[in-house]
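Take this structure first; my questions come after.
For this view, one protein chain was removed and the others were kept in their places.
For chain A:
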Amino acid sequence: MNGWMQHLIVAPIVLPMIVSALMLSFNERRRSLKRVLSLATTAALIVIAVLLLWQADGRFDMGAADPSRTYPLGNWPAPFGIVLVADRLAALMLLVTSVLGFTALFYALARWDRSGPRFHVLFLLLLAGVNGAFLTGDIFNLFVFFEVLLAASYGLILHGSGAERTKASLHYITINIATSLLFLIGVALIYAVTGTLNMADLATRIPTVPAGDLMLLEAGAAILGVAFLVKSGIWPLSFWLPRTYAAAAPPVAAIFAIMTKVGIYIVLRLSSLLFGDAAGGAAGFADEWLIWAGFATMLFGTLGILATRTLTRVAGHYVLVSSGTLLAAIGIGGQALTAALLFYLVSSTLAVGALYLIIEPVERNTDEEDIIAGIAEPVFDDEYTGAVVGEESEIGVVIPGTIAILGGGFIFCTLLLAGLPPLSGFIAKLAIIDALFNDAVISPTAWILIALIILSGLATLISLTRAGIDLLWTPAEDSPARLSVIEVAPIGVLLAACLALMIGAGPLFRYMEATAAALADRSGYIDIVRRAPSAGETVP
């Protein structure tokens, strides 16, 4: 393992931070420079994520017992300093984030990055925060990265301004600040009981917690868990989500699709590492709660999908359904189910991202009164007026036949989200149901989950078909709205990524199964953090 590869782990955090700091020093009018810089950064993040994924999968050094890599920040040894861990799960999440980030940013170049100042800076900081949250192996450092990504998301949700966005973001910011306080209370309680913040160290100490302190520990973990569950949109803490996501600018909403998954990722990581089977008295104390709260979230999301007429809100409720499915599946547990839910996580994140991006061009063709005023159209500040129409022809080739392209993309999205064959959404749901049927005795909760997965798919199909008929089968009185390649290409990339998921399902499932096995094996994670090499040492 040579020198630069050792430092690669920290690149997904440091690179966007450096570039965004650099961009602050340019005038807002040097837009093309900022565009090139931020696009190059997100492209570089994809390359880094692929390298880390290969590394975590053991492509570079065959024979090592566990190819996951750790990185001690500031070169402090593991339980005392903060350590970054790039194992299979973290590398997978990094790749999903970078692909979604690249496409959302590319889409924003068409016009959305001009509807307010400092879009690129905030966008890169958001990516840095999300990447940090996936990589860190320390729960207080996790809090810091959560705040980084939340602070950037506050700026992004306000991007484009307007009354509706400001109202929605006031709620969003208030809820998230209150949630951060819950996060701190949970961390403080866990520290008070165990005396450590390092996740691997916590995993070794939790089984030895005396029975008298167990309740305090579980209370701390539950309060900490509530903080993540609010982020992932669990019912009844999810009423803010559809409205906030609907009010956000389309590329912002698309990248926000990963933010609920950050909460899911932490729940998966902590429940398997800290409260797995070997955790002594505290083992699996929250599983029942996760299962039933997940079911309630799925039911609420399904009803929301059927009840709303605005596409952006349908997408918001779909985010809830996918969160509920994942949380219930995490609660039920088991290696085969974990592998399946990881595949579902990747597929649904990319598909929802594509849906958020395609909604705005599809709705552009309808009459103005069909769109809720103030949401879909950006409000430009004085500094940025008049830029839209003039420059659109300069930066993108305008393509004909928009309805055919949009309709095709929309149908593709519908099939993915509803989980119809043959696309990756179907494979993901089939894998989950198959994993549930694997047990000798199928529990009632498994039956409920299967029923809810199928019902929510049906509701999505009904709702999106209805919206598609309303929006795409309208007689065109005027010529269809113009559509630039810059907007179509990222949607195409996301849908192509879903196609790749479908075609490469075999090798991908091998990766997911290895990830699930690594998650179930707590000692592996603890070992790699324990023997985290300091800088200058060679990796054993």
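Following the convention adopted for this analysis, a contact is a pair of C-beta atoms (placed from the backbone, for glycine too) under 8 Å apart; a residue touches a chain by one contact, two chains touch by 3 or more; residues count from 1.
The criterion applied here is as follows: contacts and distances are computed from a predicted model.
Trainee: Of the options "Iron uptake protein A1", "Multicomponent K+:H+ antiporter subunit C", "L-arabinose transport system permease protein AraP" or "3-isopropylmalate dehydratase large subunit", which is the UniProt protein name for the chain that has been left out of view?
Mentor: UniProt lists the chain left out of the view as "Multicomponent K+:H+ antiporter subunit C".
Trainee: Please identify which residue in A:178, A:303, A:469 or A:503 touches the non-displayed chain.
Mentor: The one listed residue touching the chain not shown is A:178.
Trainee: Of A:36, A:163 or A:462, which one is in contact with the hidden chain?
Mentor: A:163
Trainee: Need a quick check: the contact residues on chain A for the chain that isn't drawn.
Mentor: Considering the whole complex, chain A reaches the absent chain at 140, 143-144, 147, 150-151, 154, 158, 161-163, 166-167, 169-171, 173-174, 177-178, 180-181, 184-185, 187-189, 191-192, 197.
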